[in-house]
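Apart from one protein chain that is not included, each protein chain of the complex appears where it belongs.
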Amino acid sequence: MSKITVPIGPQHPLLKEPLSFLVSLEGEKVIDSTLRLGYVHRGIEKLAEQRTYIQNAYLIERICGICSHIHSTTYCQSVEALLKLEVPKRGLYIRMLLCELERIHSHLLWLGVLAKNIGLNTLFMYAWRDREIVLNIMEEISGGRVSHAVNIIGGVRVDLNEKHLSLLQKSLQELNMRVDEILQSIENDRSFRARTRNIGCLSLEDIKRYCVVGPVARASGLDIDIRRDAPYAAYDELSFEVPLMTEGDVWARSILRILETIQAIRLCTQIIHNLPKGPVSVSAPRRVPAGEVVSRAEAPRGEVFYYVRSDGSQNPARLKVRTPTLTTLITLPGQLKNMQLADVSAVIAGVDLCIACGDR
Amino acid sequence: MSIEKIVKKLQDVLNIDKPVTKLMPTNEAEITISKQHILLAVKTILKSGIWHLSAITCQQLESDFILLYHFWKSGGLTLRIRVDEKNTQIDSICSLVPGAEYYEREAREMFGIEFLGLPNPIPLLLPDDWQGGYPMRKKEPPTHDKPEDNNHKQKGKSS
Partner (left out) sequence: MYMNKTMIPKVLRWARQKSPWILHFNTGGCNGCDIEILSLLTPHYDVERFGILKESSPRHADILICTGPVTQQVKPRLQRIFDQMPEPKWVLALGSCSCSGGIFSGAHNILGGIDKVLPVDMYIAGCPCRPEAIIDGIIKLLEQVQ
């Protein structure tokens, strides 16, 4: 049989962002695939060297629209470490609250996109309808649905009052009920299992060789979570579980992400019950003393890594960002080998790509 | 093995007597090695039980380049290597850590470092017809030349 190349090109209904995939087929079976990134490369690391630290807080949020708050949290953490600032506890708790809300919204978004890709449109509608609850909360707290601009160097710029806390409590209860419903309906659903079971498997050895992070790694049995292993913000004061599965296929990744969403709702409830009193920020000087710092955080897709070097001026000398999507992209050609063409959509959706993060 | 023990082992294997510096925050250690020892150092690190490479950072300090290999296992370990501007060649670690491929390709196209043995030495993020040199180097201008004007008329209305 002769080989055909199918381009899953920059514009494709499966992809929300431009990414070029050339899939070589023999009949219906995928033999090989190549990836081409760079359509969304905006040169953020170079731009960051030309802006001040305060202006960079606005730029860093726009690396990715889905995980914007975690990028700005990691950035502000690194600059605060260079300045040796101690952020007040209330500020750290509000940061964590938005991190967890972002995790919930990202996982529900991903669930809808996966459902749309494999043909379950109703699940897409339900997941995104429930996501609106989270976006409402984020809009009440910060003023923006997608981009919040809550972090400043030295803390956060918003505070929670009684109205916010009662809205949060009511909405989290409703969200908990709805996410439980979603988990019950898809965990044992035959058509969902048929589309996702034994598709795109990654073994624990592959995960270690390619240094994969995030839910994709946890679904294959690797127990890593930066919130537990190297707690940042105030995660060492909260209790949560890190779900772990061993099957390594798209089904395991789906169930794992829904379990993580339930844990995130649990974390949000703990945060609003234990919110300490006090100020939410401290003032920060404009010039950052010379030094180097490395900062990690747990984004919805895995470990986000920042390296900042300062030379004593108002602009950073070097800002390096490594996002979790780069680690999963490198495994895609291996996952697609020997798959049927019809399963390519499930595999691509299953790894939760965020090309804007990967290309920067 | 804890990070301190691995650092001690690296110092013994590579005959380094320079003290280890700490990158902030407190659970990060950094060790400076020369570029001939990169493969031996990575082999020692892998044998000691660390497999996770977080990133490879490249930066330009005055005229030389500094490569930082950030490893992690319940504590961070960074290898610091100085690469001369006149000889920007260094061995690739992709044979030991396949996950380093994308980081090395990015350092190659942004700074011009030659990684000997890199599996796919093609651009990762920059376009195929890129003419602007190495964008992240200090001497390169940050913007490119203005593109030719298209002859489309702009008939837009703001909303």
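Points worth noting:
Labels A and B are assigned to the chains in the order they are written; within every chain, residues are numbered from 1.
Convention: a contact is a pair of C-beta atoms (placed from the backbone, for glycine too) under 8 Å apart; a residue touches a chain by one contact, two chains touch by 3 or more.
Just so it is clear, the model here is predicted, and its values are computed rather than measured.
Check A:I8, A:L25 or A:L59 against the missing chain and you find that the one touching it is A:L59. Residue A:V146 is the one among A:L22, A:L35, A:A81 or A:V146 that touches the chain not shown. As for the chain not pictured, it touches chain A at residues 9-13, 16-18, 38-44, 46-47, 58-59, 62-66, 68, 109, 112, 124-125, 128-129, 132, 145-147, 354, 356. Where chain B meets the chain that is not shown, the touching residues are 126-130, 132, 135, 142-144, 147, 150, 152-159.
FYI, only the chains that are shown with their structure count from here on.
Per-chain CA centroids place chain A at a distance of 23 Å from chain B. Contacts from chain B toward chain A in the complex involve residues 23-25, 27-28, 51-55, 57, 59, 68, 70, 72, 74, 76, 78, 97-103, 123-127, 135-136, 142.
Contact residues of chain A toward chain B in the complex are 37-38, 41, 43, 45-47, 50, 81-82, 208-213, 224, 229-230, 291-296, 303, 305, 307, 309, 317-318, 320, 322, 326-327, 329-330, 359-360.
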